[in-house]
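Pasting in a structure now, in structure tokens, and then I'll have a few things to ask.
The complex appears here without one of its protein chains, the remainder shown in place.
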């Protein structure tokens, strides 16, 4: 491919969409040629999002309707879908047929099984034939597949924070059979940019609360990927919490280890697996990651510790839920698909 | 006792101390006769804390040095110690010898074993003889002992949120042998009111982080009390998190249950144990508590759920770390010691 | 009246309504007999607002429709209207006709002139005959009228913070003729509890912004009351700001003074005017009030300073916008109307 690729963003008015715009407006190898939103059609990008005023094409580019024909006419080669699940799938097939590669941020193409999708998302999958083609695109795990794909399913925010520390340990066979316990805390942007009383400032500021207990939808993709890594099903309890911050996920995992496994072995497995990866920062044993160090970035920071009294391993990870947990990872996949520098447009700090 | 008791607060300049003042200034049965602080001696209460201006004795009462003689002269019958651990113990004996009952908010008298104290607090306990007399004062668990005690050790903030949901289930023999996994999130007031860069607004606002992993000091009292409830040692991994809110603790516990135990049995055990208790609010199965409902109060709200896929019980509790987790509980104990209404001065909402 | 009065709250689901419930559930002389909300009818108070669980009648009292007949049947003697402007007026007449006194928190009865109402609220006043009867109920200014009134119009949040420091100085004739400049900052609860993207946590947390410039609706009542105090029209520019906090208004006023007027005279005028008033706390010259000292209370704190370089007086006030700026003041008026202690139910700190 050339050193600049024309891209479109569908569904640009949510927090992931806005973050995508932020990254793509300044990406050295991306030319933003289309942004779509039915409700904003005709309006300039920076008129809706004044933060972008004066930056790149933000003053000149106008929102359009998300019609494939319109997008095709812009010359877009790659489309980012920052749409709700159930909506992405409506556009994906048309775009692919029109020769436009799809990088989807929704849950629509993350699962390999249409039945699992139905169990967790409460309706039949509308395009089950596309599931086998889609790649669950965790770049540190599946780069080769991503490079060749035309339908990219970006992992969810919680799953990324959970899979990054666990996959290397499962692959290395270090973990025991006891169920994994996962406690995650997310900033409010993870709940979306929608009219909602429970997400008002006054409802969130003094609030820490669990939700979607005990069966959050992300469990489906987490289970799928852990099973692939481990070679067998993995039991996991997941409890997400909403905490009063804009962005950032902090995940704490309690795990058993096989007899004799040491904390050094855990560290080595992680270091081996992530050697050379620019966006996974391994902090070391007994180090606590902090969301404040990753908010606004594509980094995921990981620490680990061993509770000798109870005999449990503790894994700790942080990321930006709309960065590495969504739009940053989408751009990371874009770089892979296009053969650009892995860090192109992503070394924001 | 009469319907009004003279009380003193030692160490009134921290967040627990301020909360104690807030509660005691308006307690219908408490007469605040002394507040101590070496650094503030001579200053009026409301001059230091303008929030209290115009309320009760706040404009007239002046800080004094914390000398037993001075306190004795005020006629104080009960002293609240809102002092750091290691400092409380210095005052307790003198106060007790002077006939003043002690309600201690520090960790100095929570452990029955001086050795355990040394292991977790890094120095010899200065008054091990007092440990056997002190009562670990969780009012819903040990009211009878509290009523008779002259040395009250108020439980820590995290321990209260952990013990309240666990003790009834351990007593009822419902939990399995797997290690318990506990993830707690606390507001910044739990870290104290001290000059500290990591606690500045700008360091906390966008930050979610673990700390004191894997061996937080509160594990000592948690282990002690769980063992008493269960009749045998209980393994527990505890990971505290600092979240960007003033006050409030949200605790999530992952537990195994004995074969055949149902979620209904869990609910019944809790309801039986806390019947008639005004400050433990059992929300029910699959209900998520929210710190926003308890901040500023003496309530602890509890929910529970069962993850059938992984076979784990999830317990969720919230409280105000400086309310039920510290000063509210201290006043609740005060009411018990003095024979006042259990809710006197505590039904703030 | 007796020592307990039956009260109803209409429109209890907004922030002022919730604050009213908080105050009335524990008011020693109020018996809450009705709460209304069309959308919540049939639901228990504490089912909708779990914070109130276990407190007073919160578990037993159910929301009803706001029909006068229903309210009459409860025996309510006084109705608090925490309804939007334009809606309060629909209920007021019926309630008054049924012999129920009305304490209105909306803007519907604050203005004496129906024309001024139309200019600022964009529609004809539906009950102009009631305007002459209603009392603009700033308790520190108009206590005698309030005691005798059956239709109480509680001042707005911004107006209270502006009128409290200005009225005594205008009455004393100390201010010059230059236009007053007022900059106010309000927490997000002032914008209401409604489905709105601009009020989401993620939109407010990192945001400080002006709004309703240059003609905020509250200018109408501010102008009316300043003119009454001064005896002539008073020019005033008002710029409100939304700041990222739950509650609290901080108001800063820039004013000219008449030649020769000293800062001492300013302080004396304030002290004379507010002597014996429990809720106006005069901090003194060169003292900065802080919203943190008044949030959750019915206090308004006032400081003042003189900028000798530019020759301008600076007045600074803080209050809780839903406390003294709305519901606290409503309860303060309730105490006046019923002849209760002025501070009954209001000394929360």
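Things to note:
Letters A, B and C name the chains as they come in the text, with residue numbers starting at 1 for each one.
One rule holds for everything that comes next: contacts are C-beta pairs under 8 Å (C-beta built on N, C-alpha and C of every residue); 3 or more make two chains touch, one makes a residue touch a chain.
All of these numbers come straight from a predicted model, not from anything done at the bench.
Taking every chain of the complex into account, the absent chain touches A, B, C. Considering the full assembly, A:278 is the residue among A:84, A:176, A:278 or A:311 that touches the omitted chain.
When you scan B:15, B:279 or B:299 for touch with the missing chain, the hit is B:15.
In the complete complex, the residue from C:87, C:127, C:143 or C:305 that touches the missing chain is C:305. In the full complex, chain C touches the hidden chain at residues 178-181, 183, 185, 187, 203, 205-211, 213-215, 219, 235-237, 239, 241, 243-246, 248, 250, 252, 254, 286, 288-292, 295, 303, 305-312, 314, 316, 318. What chain A contributes to its contact with the hidden chain is residues 22, 25-26, 50-55, 278, 281, 283, 290, 292-294, 296-297, 299, 301, 347-349. Touching the omitted chain from chain B are residues 15, 187-189, 193-197, 199-206, 244-247.
FYI, only the chains that are shown with their structure count from here on.
Here the CA centre of chain A is 39 Å from the CA centre of chain B. The centroid of the Cα atoms in chain A and the matching centroid in chain C are 46 Å apart.
Among all residues of chain C, none touch two or more other chains.
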